[in-house]
Each structure stands twice: as C-alpha cells, then as structure tokens.
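Here the complex is missing one protein chain, while the rest keep their positions.
In this document, chain identifiers A, B and C correspond to the written order of the chains, with residue numbering beginning at 1 in each.
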Amino acid sequence: MGSAILNGILMGSIYGLTAIGLTLIFGVLKVINFAQGAFLMLGLFSTYWFVELTGANPYLALIFVVPFTYFTGYYTQKFLIKPVFESEKDVREPIGVIIVTTGIWYMLDNLALMLFGAEYRTINVPSLSEAISFFGLYAPLSKIIGFFISITIAGALFWFLKYSKMGKAIRATSQDREAASLMGINQYKIYNVTFGIGIAICGIAGTVLLPFYYVYPTAGMHLDILDFVIVVLGGLGSIPGALVGGLIIGLIESVGSQFISYSWTIEIIYLLFLVILFVKPEGLFGVKGEF
Amino acid sequence: MGLSKKQIKVILLIFSTITVFLIPVFIKSQSYLQIFIVVLFFMYLTTAWNFVGGFAGVLPLGHAAFIAIGAYVSTILFMQYHISPWIGMFAGGIFSAIIGVIIGLPTFKLRGAYFALATMAFAGGIKVLIDNIDTIGPINVGGPRGILINYSGNSFVNFQWVSKVPYYYIILTMVIILVLFTVFMMKSKIGYYLTAGGEDPEAAASLGINVAKYKLIAMALSAFFTALAGSFYAQWILYISPQSVGNMNLSFEIAFIAIIGGRGTIIGPILGALLLKPLEEFTRTYIGSALPGAHLFILGLVLVLVMIYQPRGIQEIVLKLSRKFMKRISKKV
Amino acid sequence: MPILKTEKLTKKFGGLVAVKNIDFEVNEKEIVGIIGANGAGKTTLFNCISGNLKTTSGKVIFDNKDITGHKPYEIAELGLARTFQVVRPFANKSVLYNVTVGAFLRTNQKSEAIEKAKEIINFLNLSSKTEVLAKNLTLPERKRLELARALATSPVLLMLDEVMAGLRPAEIQDMLKIIEKINKKGIAIVIIEHIMQVIMSVSNRIYCMNFGEKIASGTPQEITKDKNVIKAYLGDEYGIPEN
Partner (left out) sequence: MYRKYLFGYGSQLTMVLFVTLVFGVFSSYAQAASKVVVIGNILPLSGPSASVGVEGKNMREFVIKKFNAAGGLKCDGALNGSKIKMIYLDTKSDPTVGVSDVQQLINQDHADLLTGAWNSGVTYPATQIAEMNKIPFVVPVSVMDRITERGFKYTFRVAAKDSWWTKDQFKFIDYLAHKSGKKIKTVGFVYINNDFGKSFDDVWVKLAKQYGYKVVLNQAYGEAATDLTPIVLKMKSVKPQVVLLVSDAADAILLQNTMASYDVHPWALISSGGGQADPSFIKNTGKNAQYLFDESEWASDMNRPGLQELNKSFKKIYGSDVNGETMDAYIGIHTILATLQKTCSTNPDKFRQAILNTEFKGGPFSVMAYPSVKFNGKGQNVNAGLIMVQVRKVGNKYERVTVYPEEDARAGFKIVFPQPNHY
C-alpha cells in the first residue's frame, strides 16, 4: 500500500509535468492545445532517437530535445495557429484554434507513423528501471528522477513567470491582451514564446517518461485525455494546479486499483472530472488570469 | 425563351431530387452505394450536431455518446425483448434526449473551452462505462465485446435487408426530414432565438431570450436525432461495440466535417459530408494501404488549411461558385 | 410616478466599490441622463439594473416589482430594454433578422414579428439597409440597429449606453432626433453619456456620477450650475470635441 501511494505521487507529478505545457498555453492564449499528446509523442521520439543514435544517458537528451521542441512549438504557433487566432479576434467563442490544433495532432501522429512505422520502441536502461527501496517502499529510479525533474520544472517556470522580464510580459499578456499590447508588448511574439515553452515542457516530459514508458506514433493520445482532466481539476492556467491535478489522478489510479479493477479507476477519473466541471469549473487553483 | 433564376432553381431542385432518389437505380455496385450511405449517414450526424455546435454556438465534442445510446437502446430492446428496432429507435431517441438535457443543464453554464472538454469527458465516461459493464440486472450490455445483431433475412419489422438499397432510402429519408426540420426550425422563433443566443448570449439575453433554455432545446433535439442515427447504424452494420459507436474519434469526426463544411449554416454540414467522406474513402483505399497514416495526415492538413484560409467553412466558396454558375446559366438559357 | 427606482444600490468588485449607495429614479415617459467621466460607474449601474451584473446590496424596483437579482431575459420580458456601449449586433445576420429577434419577444408568429421589425426599421430610417448584413453597416447605422433591436421588444423603459460615442456632430443630431421620436411614443429613456452637452437638450433630468457615487441630480440647468459637478467633471471635459 505504501508503495502504491508512493507510485501515485511519483506518477502523479510526472502526469502533472505532461500537463503543465497545456495549462501554460491555455493560461496565456486561452486555447486548449489538442495537439498536446502529439507533441508529447514528439518529445518521446526525439529522446528515443537521441539515445538510440548516441547511446548516451537518456537525460542527456534534454540538450537536444528542449531546443528542438521549443522551436517546433514556436514556429507551429507562428505559422499555423496565429493566422486563425487573428481572424477570430472578435469572435466570442473562438473554436477555430481548437480545431487547428486538432489538425496538427492528426498531422504529427500520422507523420510519425509514415516515418517510423507503427512499431513500439523502448530504451532499456536497467540502472534506471530497477526499483530501489527505502523504508520498505519501492520505486524505480527513473520515476524518482522524473519526480524531481517535474518539481524543478514547475518551480523554475513559476519563478520565470514571476521574476524574469519575459515572464512578466507573458503574465501581462495573459491577464489583458489589449492592455499588454498598449504597453508595447508584441502579443504574438509572446504567444510564440509561450507556445514554444509549453511544447518544450512536453519534450522534457517525453524525456522523463521514456525510461519507463514506450513510444509509438499514437503514444501521446492516452496522456492527452488524462492531461485535460488534470488541467481542469487543477484549474486551467494554473501551474501548481497542474501538479496537484496530476497528483490526484496518479493517486486515484494507483491507490484505487488496490481496491477495484484498474479499468474502473478511469471511470472514477471521468466522474471526478465532470463533477469538478459542474461544481467548480475554475478548478482547485483556478484564479482568473493568475498562474 | 428566357428562364428566370427562380425557374432554373426549381428545375435544378427537381432534377437533383430525382437524381438522389435514382442513385440506387444507376449505381448497381453495392460498395458505391455503401459509400453513399456512409456519406448520408455523416450528413445526418453533422446536421444533427449542427443544432448545438452550429446554431447554439458552442463546441460539443461528445456526440458519439448519443450514437452509442441510440444504438444500445434499440439493440438491447430488439435482441432481448424482441421489440422492433423502429420502435427501439424512438425509445433510444427519447432516452438520449433526456440524457442530453441532464448533461446540458450544467454544461451550458460553462463557456467555450470548458464546454468542449465537458462534452468530451461525458462521452469518454459513457464509453468507459459500457466497457466496464457486462450486464445490468437482466440486461446484457456485452461490455467491450459489444453486441452482434442476428441477421434474420429481409424483414421490414426487423429493419434488416440483404441489399443496401433499403438502407440507402431510409437514411436518405432521415436526412431529408432532418434538413427540412432544420430549415423550418431555423425560420421560426426557436431558430431566431437559438442563433441569437449562439452569436452573442449577452446581447440575446437583453432582448428577453432565455438563452440557456433554447440551448437545452437544441441539445435535446440534437441528442434525439443523433440517437436515431445510432439505431440506424446498429441495424445497418449489425454489430455494435463501445469501440465502434462510442469512441472519441467519431465525436471528433462529426464536429470536423461540420466545421470544415461550415457550421451554423444549413448547407455547411451537408457539403462537408458530401466532400470529405468520399475524399477520406478515396485516400484510405488508394493511399492507406501503401502508406499507412497518409490519409489521416491529409485530413489533418485539410483541417488546418481550411481553418487558416476559409474559417467559415467551404460552404462560402461553394456558394460563391454556384452563384456565378447560376448567373452564367440564366444568361445562356 | 417612478417606473424605475433603485434603492441604495451598491456594487463591489473585490475591494473596489464601483457603485455606491445609488438612489436613482426614472418617471414614466421621462428622459433621464446619467453623466460622469469614464470609470464613474455608469455602465456598472446599468448592468446592475438590467441584471447583467449581480448587485452587492440594495434594490432595483421596476414597475412596482422588485427585480433585484432577476435574470437579464426576465427583466427584458418585463419591458426594460437596453443597448450596449460596444454595439453587439448579430454580425452575420441581416438588419431585418436582428430586429426580428427583438420583435419575437411579444409574439410567436413570424409574420407578425417581421411586420413589426419592418415598422421599426422604417421608424429609424434604416429601411434601405433591411437586407444588409449587420457586419457591413457603418458605425452610426449599427448604433441605430442596436436601438431598433431594443425597441422591437416593445419596452416601457429603454436604457441607452453611450449611443452617441464615436458619432460625428451631424450624426449626433440625428440620433437625438430619433431619441425624441421614441420618447414621444411614450417610452421612458435613460441615457448614459460622458459628454454632457449632447444630452442637455433632450434630458428632463440628469444625474451626475463620480467614482461610483451620485454627486448631483436635477434639471440640466441645475446640473450645469452645481459646484460638485463643475469641480469633479466639467473642469476638463466640458464641451463637444472638435470634430
């Protein structure tokens, strides 16, 4: 039981990491990025190929994965999302952007299928996957590292948004687009950067997941739905919320299946999701316009 | 002799109606007919979706749940209680409408992105629920294995035929009824109020419109009609499973076809299905087996391009072209 | 006899008091102006009356009924119509369609609604634009459309939120004529403006607001002489802008 709780916490924080990009992008652009899972898959594949081709430690892949996914995100926003965003400026319930991101999702997933085939791939690093024990609890090293990376990334992002110049500009834009642009902030530049950061975090999540997960073209899809649940639970736009949402999901999955069949825990997660949407749609940490 | 535009339109309308009805006479190939049925099936679904996703102005991404409800209700009634699917169809529709209202009550309070997520979660929850339930009391739901409907030979009461032709006419009739219903509804007070609420809920409320009430009406109607299609699907394919009638991709596909066609217009969803489904069928057949994934890649690309260059859907282009076409014809004739 | 009355109406946004203890009255068939600088709380007051915002405390009484906390559509049904500061037509629909939506409030018959809508369109000199899509109208036309739509709901009281803003002097004169015309039909009108001069001529009475509080009320003549008003308001903004 203790190990189940521990696993729930570790996995939960990693789920949280996969959702941070989604919540950040929503917070600033007010757009739900349906391609989240596809970008996660991109992170998984780029980590995989880095490790496969260099034989290096998987975490070293970050030096390649982070810039690669950052620029992918940056230019995706610049060339594909921005035009739709601009044309929908005056629409009260903009949905075009949601649809564009879904189109991107279809394109990325199937591009991967055409390039790499449908095969499942893993990297096997025994030193990382072996469970280490402490106080009678077990957890694999890869998940423990993942936990610390997740916390660090969340903390670093929080700090970045609060104290750096760019971060302040991002927050200003997220709170009031017009006001920010009056203050001389180029809102689309901010969107590009935000999207880039969001996708780069997907990339990092890919690196964190791969040592104990697998990759194939639609690998991100399962996490996609989970991520939606997590961000709504924690509050769309809230970074601590994403972590807490992730933890809740991780714990339900891990602890719940000690009592009932695992396939029912997903139903519980859906139910919880609906209840939150109806009772407290702003989520647990959703302060409007705040992270 | 000069024909007025109106006369040309009348002629075209009569001609196209006759054409649609004669398709099974010309097209002997059952597989082409199958494609036509698929096209009509999606035309019907997107038109029903459009009540909420188009006119009511929100983005529902969980309509597969209503298809599943319709399919399961009529199938369970038919297989276990020997009730004709024709009756089961309406039972499913009414049940689905009730569920639609129950789910609509809280969700319409949510805006934009949240509404999309809520409907998605609702549909996801329904699918996982069916996946996990084998039986409810005496009712056999079949869990993930689904239910196969026994084939018992040509029978109107049983809603079963060997030939695809009857299915073609049934779904065609369903589409015509639904489109006519939509046309009449949109020209009535309900339609005006629904559109107003969809375009600007706050401005609509200031004109005395109970926006939530009209959205709920739209939801109930949409759920009702969508469920009928679910029952049709069950009798047409003779097999249902949570994977086939309840999966997320189906919900998405309905929404995308309607949006690419042009949501919130009557012609948009029809055009979307008419152009996209054959395109999909074509790419799947001719590219899909050689290069798996290429056809879905193309769909994604079309989606992105349409959103960037033609956000109001392809109906706009088609309307323009057909207007030009009409002008040329009326000059010549 | 007052048709609309607010009693100690207060609206707070978090710590900020946007409207403070406002007592406000509109009599039948009267034109009442509300003036005040930007951010004085005029629109917030409007939104509280029309139900678009929940009041923090106080009461709104319309036609002898307490309508505090009622939904906007319920209030509209009772005969209180409003326009928005930023016009909000149904952009992809024709003028006729827009106005017909309003007219449907009092009838379920489409033919009746359309007839009434056409009547109102004529009344507001928009008949040449009947079939034009709202998004293709000019700003003054849009303002008139917004007015037409509200008028179509057959209100007893019409609340206009800065219908003159952005209009040229000649257009403002047109609009003033229209407002008088509407008033002559027996409809009471409340107008918000931050440019005082424009409503001086049409208003029977004027309220002046500053920082959420009512600082003066009375006839236009009284208001122009009021010390508080001059101090808080007129000093820098009095007069029609140059163009």
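By our rule, a residue touches a chain if its C-beta (ideal position, glycine included) is under 8 Å from a C-beta of that chain, and two chains touch if they have at least 3 such contacts.
Note that the coordinates shown come from a computational prediction; the quantities given were computed from them, not determined experimentally.
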| item | value |
| --- | --- |
| Interface partners of the hidden chain - shown chains only, full complex considered | A, B |
| Sole contact to the chain not displayed, among A:Trp49, A:Phe160, A:Tyr214 or A:Phe278 | A:Tyr214 |
| Which residue of B:Lys187, B:Lys213 or B:Arg328 touches the chain not shown here | B:Lys187 |
| Residues of subunit A in contact with the chain not shown | 1, 3-4, 7-8, 11, 15, 110, 113, 117-122, 124, 126, 129-131, 138, 140, 212-214, 216, 218-219, 221-223, 225-226, 250, 253-258, 261-263, 265-266 |
| Subunit B, residues in touch with the chain not shown (by the definition above) | 6, 8-10, 12-13, 15-17, 19-20, 23, 26-27, 29-35, 38, 128, 131-132, 134, 143-146, 148, 150-151, 162, 164, 183-184, 186-187, 233, 237-239, 241, 243-244, 266-267, 270-271, 274-275, 278, 281, 284-285, 288-289, 292-293, 295-296, 318-319, 322, 325-326 |
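Here is the rule we go by: only the chains that are shown with their structure count from here on.
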| item | value |
| --- | --- |
| Most remote chain, CA-based centroid, reference being subunit C | A |
| Chain nearest the overall C-alpha centroid of the shown protein atoms | B |
| Geometric centre distance via CA averages, subunit C-subunit B, whole Å | 43 |
| Where subunit A and subunit B are represented by their mean Cα positions, the distance between them in whole Å | 33 |
| Centre-of-Cα separation between subunit C and subunit A, whole angstrom | 47 |
| Multi-partner residues of subunit B (at least 2 other chains) | 199-200 |
| Touching residues on subunit C, where the partner in the complex is subunit B | 50-52, 71-73, 76-77, 81-82, 84, 88-93, 97, 100-102, 104-105, 108, 110, 113, 149-150, 152-153 |
| Touch list for subunit B against partner subunit C, complex | 187-189, 192-193, 195-196, 199-200, 202-211, 264 |
| Subunit A partner contacts - residues on subunit B that touch it in the complex | 57-59, 106-107, 109-114, 116-118, 120-122, 124-125, 128-129, 131-132, 199-201, 248, 252, 255-256, 259, 291-294, 296-297, 299-304, 307-308, 311 |
